[in-house]
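After the structure tokens below, expect a handful of questions from me.
The other protein chains are all here in position, but one chain of the complex has been omitted.
On to subunit A.
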Amino acid sequence: MASVALPSARRRLAPAARRERRNRSLLGLLAWLCGIVFFLPFAWMVLTSFHSEQDAATNPPKIDAPLTLHGYREFFGSGTGVSPWPPLTNSLTAAAVSTALVLVLAFPAAYALSIKPVRKWTDVMFFFLSTKMLPAVAGLLPVYLIAKNAGLLDNIWLLILLYTSMNLPIAVWMMRSFLAEVPVEILEAASIDGAGLPTILVRIIAPVVTPGIAATALISFIFSWNELLFARVLTGVVAGTAPVFLTGFVTSQGLFLAKVCAAAVCISLPVLAAGFAAQDKLVQGLSLGAVK
């Protein structure tokens, strides 16, 4: 009986399985299509950056126009003599130093919020998060006035300070979620050995939560690198950052599309590289450590 029933059942299943497989490959195709659609504007930006200004401003677009590095040479100052390195260095300094500060402040704070929590630690957590919900623009004016009186305008340290405050709440939340996962046994052994807090943090906890620290650093770096509003208002010639420099490529006369695209690619490159290299860290970071 069974030997008779089986083949017929298989025959009945076969069309369903085939339909299933066809559906799956169709959905895969759809996913590819969506990926390409989302990537297209970026691809167009990269392609345009390698075109000459004349070819970049054609209608319909010249996709097969000859490639040139003219836009990139312009970005590096061949036409105007303005070097992109000071703003790039400023951005790198602001992002790197503020990220380091964020980690130095957030790591012990997260310890006091998770492993040996202070009383009312949840209130502290929500205080940190609430500062992130207040629009930074509302504090812009007093910051500007204080900076002006203190002679800190156009000073990269002012931006470092502000970027640290912008990313610290996110970092505290993320680090806390990572530290809460540290096995208690490790800490108990350490405290029996009589290790002090700095030793515990650096020697025992840090090695365990290295991926979490990396995720925190990545997010903090990206947000600092991208910031425009405060950099625009509080800096000038000396401490201007890359995003501010980028807005300067738009001119009211003449063609500028290729060099703007080249500049946009160059300035996005560090973030793109870091983001691609650490896609999983990106998810952890974006969700404040709630998604692992």
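Here is the rule we use: a residue touches a chain if its C-beta (ideal position, glycine included) is under 8 Å from a C-beta of that chain, and two chains touch if they have at least 3 such contacts; residues count from 1.
We take it that contacts and distances are computed from a predicted model.
Per the UniProt record, the chain missing from the shown structure is "Sorbitol/mannitol transport system permease protein", taken from the list "Cation/acetate symporter ActP", "Sorbitol/mannitol transport system permease protein", "Ferredoxin reductase" or "SRPBCC family protein". The residue touching the chain not shown here, chosen from A:T93, A:N155 or A:S191, is A:S191. On the side of subunit A, touch with the chain left out of the figure occurs at residues 24-25, 27-28, 30-32, 34-36, 38-39, 41-42, 44-45, 48, 56-61, 105-106, 108-109, 111-120, 122-146, 161-162, 164-165, 168-169, 172, 180, 184, 187-188, 191, 197, 201, 222, 225-226, 228-229, 233, 242-243, 246-247, 249-250, 256-257, 260-261, 263-265, 267-268, 271-272, 275-276, 279, 282-283, 286-288, 290-292.
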